[in-house]
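In what follows, a structure is listed as structure tokens, so that the remarks can point back to it.
The complex appears here without one of its protein chains, the remainder shown in place.
Letters A, B and C mark the chains as written, and numbering starts fresh at 1 in each.
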Amino acid sequence: MQKKTVGKSKVSSKQGNKLLHQMMLIRRFEEKSAEAYTETKIRGFLHLYSGEEAVAVGVTQALGENDNVLSTYREHGHAIAKGLDPKTIMAEMYGKQEGCSKGRGGSMHLFDASKKFFGGSAIVGGHLPLAVGMALASKKQNLDNITCCFFGEGAGAEGEFHESMNLASLWKVPVLFVCENNLYAMGTAIRFTHSIQELEKRGDSYGIPSASVDGMDLLAVMDAVKKAVSTIKKTGGPYFLVCNTYRFRAHSMFDAELYREKSEVEEWKKKDPIPKFRDYLLNANLLSEKEVDAIEKSVEKEVDEAIDFAENGTWEDIRDLTKFVYSEKEAE
Amino acid sequence: MQKKTVGKSKVSSKQGNKLLHQMMLIRRFEEKSAEAYTETKIRGFLHLYSGEEAVAVGVTQALGENDNVLSTYREHGHAIAKGLDPKTIMAEMYGKQEGCSKGRGGSMHLFDASKKFFGGSAIVGGHLPLAVGMALASKKQNLDNITCCFFGEGAGAEGEFHESMNLASLWKVPVLFVCENNLYAMGTAIRFTHSIQELEKRGDSYGIPSASVDGMDLLAVMDAVKKAVSTIKKTGGPYFLVCNTYRFRAHSMFDAELYREKSEVEEWKKKDPIPKFRDYLLNANLLSEKEVDAIEKSVEKEVDEAIDFAENGTWEDIRDLTKFVYSEKEAE
Amino acid sequence: MSKMIKITYREALKQALREALQTDEKVFLMGEDVGRYGGAFAVSKGFLEEFGPDRIMDVPLSESGFTGAGIGAALGGMKPIVEVMTVNFSLLAMDQIINNASTLLHMSGGQVNVSVVIRMGCGIGSQLAAQHSHSWEPFYAHVPGLIVLSVGVHEDARGMVLTALKSPDPVILFEYTSMLNMEGEIPENSGEVDISKAKVRRSGNDISLITYGTGVYKCLEAAALLAEDGIDAEVLDLRVLRPMDEESILESISKTHRALVVEDAWRSVSISSEVSARIMEKGFFELDLPVERLCGVEVPMPYPKHLETAALPQPMDIADKVKKMLRS
Partner (left out) sequence: MSKMIKITYREALKQALREALQTDEKVFLMGEDVGRYGGAFAVSKGFLEEFGPDRIMDVPLSESGFTGAGIGAALGGMKPIVEVMTVNFSLLAMDQIINNASTLLHMSGGQVNVSVVIRMGCGIGSQLAAQHSHSWEPFYAHVPGLIVLSVGVHEDARGMVLTALKSPDPVILFEYTSMLNMEGEIPENSGEVDISKAKVRRSGNDISLITYGTGVYKCLEAAALLAEDGIDAEVLDLRVLRPMDEESILESISKTHRALVVEDAWRSVSISSEVSARIMEKGFFELDLPVERLCGVEVPMPYPKHLETAALPQPMDIADKVKKMLRS
């Protein structure tokens, strides 16, 4: 099913280390988040990214500081990959005012304008038009940044997907649509949500260059996104990349997973992108076992620090309840 | 650009007469409506169908009494073709209670449940989901009717189009989507509304069998729709038919037509479906000049009667203003 | 009188839906994750197995599309129950609900009625923040052609949908996510309930607490607190937000001569505004005090618990407000 990607990216030792580090950090961050959720430190809906790390990391490494990223409620991985500090993310999920959104957003609404990370959106498909608009603004201002928009395959059934693809193509704006096809939208399998399941074909039907890639394979994602970004840079127009992946955990913390077999999950876990990339680096002598251990330790420490930071964060004063309703003034 | 249609439908003399009659009736009806509008007898928005007659007539002749039709605000032609009485349509546009919607709807909201004509919808794209739902109801009840939904190419850019196509395909419901591509959505040409202008390709991207046809050629439309209906009957699922056509008149009565050249309109008028079909019948000796004259006279009379009927219609009592808000009770 | 049983709000909703599905073949349930997932809030858990995929339809994420299809299925003679997972997503279906469901009967001059029930999870969950916590009863209650119901107590959870299915006209049914696990008592043979009238949930003489939805139990709690202080509050559950049962409101006012309207929705242009305005018009001379409102604070819902709690009227706030009103 996957389109062949021509020749895998070579990574340097340093780059490999960094990317593996990111993926492992995301994984560990999610595990700790789940624990914190169980301890009721984090509340609301919590959607974990475990299993999909190669997508966020593989795509984001190709973006620059000035490139915009928009994502869904399952966005911790994208936020970390875009350079948000895990401390402020964890504090956000604790609801502390030291959080990246001052505690107002929680897990589903991570923001950091300084890092060009524009949320964290919890209306499925609702951020696609925003991404097209941001790309339009870039075009109008002759900026040379691109806007990258992550969303799930479930979102592809929403009308906003259609409208956004059509607008992006008509206007020829530099937006990279990244569809994370993890086969399920909550408990609804893709065969019940899309009449045509090879979603990359959708892109063609808008005249948008498109490809699909094995989203469990970091190098493949890197290759695919390299092509995507260079196409965008060349044409100034949009690109649609489908990353076929899988979430290892439940949809959110409220999910009995009645809709899929344990064995299916186990099958997919064999394709875990982290050991796959780690082993690649080891086998290619780009990384040593010792370095892997060092990453593991570092990751553990970073996440612990994030938890500490969140624990030590402070609650916003209730008297400030109506802040952030209008700019620099309070709501009535 | 048009897909070849395999062999044109043969029509009998009687059928030819009837179809020509319908097309001519629609044309004349629209002309009279425009006059009545100028005389301020009809108000609101009035969207005329002149030029597109082969679509309504060609498609509807293939439908049965129990087949449902839903249409847009440009629906006089569809209503006439589906067997609504021109009298009640004209009365509706006059706002008289003898109108097919009791005068409540006007030009944009013609209804006749007894004829399975379900409007007359003025939110572009808004009736597509309804059509899918009606087809779903047919499937659930094992009825063997189909639901036919007319809409413009402009509507195809709305999210509802995407959602409806996907749902119809997933659910495999007997709906015939007829896109009347008249090249303009108000003043916006198709190249500004669709990144891919061969709209039939959209159908493919949902796994819906699709075709396009010269909508100025009645016989071609009949052929195409025959295939469409038989596919629906065979598969139980949807079909997407694009009829390429042109509106000879302005979008509505409020339109200075700044967006297109007079010469373009003149070019298209050469493809007028009515003389084309008339000449075909004459040449094939399926109809005589005398019979054409008879049709013309009859049509004139029918439309005059419609006007008379409307003129003699009565105004609903103002005290009934809040009728039809809830079933069989009045609004507060 | 029949035996009383204990039941959660979720279970009451579930029993009602099951009864509807069992009784009428034309009834079917459609919505995101109502089937294989078991319902986002486990209300329809087990239904897919019991009724099969034709009666329990999982739909793709496409609120406008499937809500419109539900309306269309009603036109086609079925009795669809459309579940919009939460009210927040209903904005995507608003065109279908307002421009189609509420107008078709009128535009067709009475020919075409839309007998559809649209259920929506409403209000806060628990710290679901600004895109998942809102209360949009005020939007729908504005629109003629719709019947808008709010499920404030367990008995209505067990009965409203059954009556709603008999309505020839479109019904919007608000269910409250935050109440799903709450236990309550209902008669064992509980079933259909009236859907035209408000209902007094606690009779009292000193002040009318007029409310709906999540406000009902909160007001009852507040009334209990007030009773300790010798204040006898009446709690009127509006139940039907459209068309509003003005008579019951005025009746209550003519007894208590004072009113506080309570709701989780934002204050401006809300159900409370309407209640207050109606009392102004028809109950003015009965009033000993101006009607006041205690509503959701006008801020998109913040994530942290303490701010979420502060953003909504709590029983204590209601009691305090009443005391302040009576003191004045």
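One rule holds for everything that comes next: a contact is a pair of C-beta atoms (placed from the backbone, for glycine too) under 8 Å apart; a residue touches a chain by one contact, two chains touch by 3 or more.
What you see is a predicted model, and the numbers here were worked out from it, not measured in a lab.
Shown chains touched by the hidden one, complex as a whole: A, B, C. Although one chain is not drawn, the whole complex shows that of C:G121, C:P170, C:G213 or C:P302 it is C:P302 that touches it.
Among A:G58, A:G99 or A:P273, the one in contact with the hidden chain is A:G99.
The chain that is not drawn here is touched, among residues B:E31, B:E198 or B:D255, by B:D255.
The residue touching the chain not shown here, chosen from A:L130, A:L199 or A:A228, is A:L130.
Against the chain not displayed here, chain C makes contact via residues 64, 88-89, 91-92, 94-95, 98-99, 102-103, 106-107, 129-131, 138-139, 141-145, 242-244, 265-266, 268-274, 276-277, 279-281, 284-285, 287, 290-293, 298-300, 302. Where chain A meets the missing chain, the touching residues are 68, 99-105, 109, 111-113, 118-121, 123, 126-138, 140-141, 147, 159-160, 162-164, 166-167, 170, 323-328, 331-332. Annotation for chain B: contacts to the undisplayed chain at residues 43-45, 95-96, 103-106, 108-109, 121-126, 154-155, 157-159, 185-189, 192-194, 255-256, 258-259, 315-316, 318, 321-325, 331-332.
Please note the rule applied: only the chains that are shown with their structure count from here on.
Using mean Cα coordinates as chain centres, the one most removed from chain C is B. For chain A, residues touching at least two other chains, in rising order: 157-159, 192-194.
Multi-chain contact residues of chain C, defined as those touching 2 or more other chains: 60, 62, 64-65.
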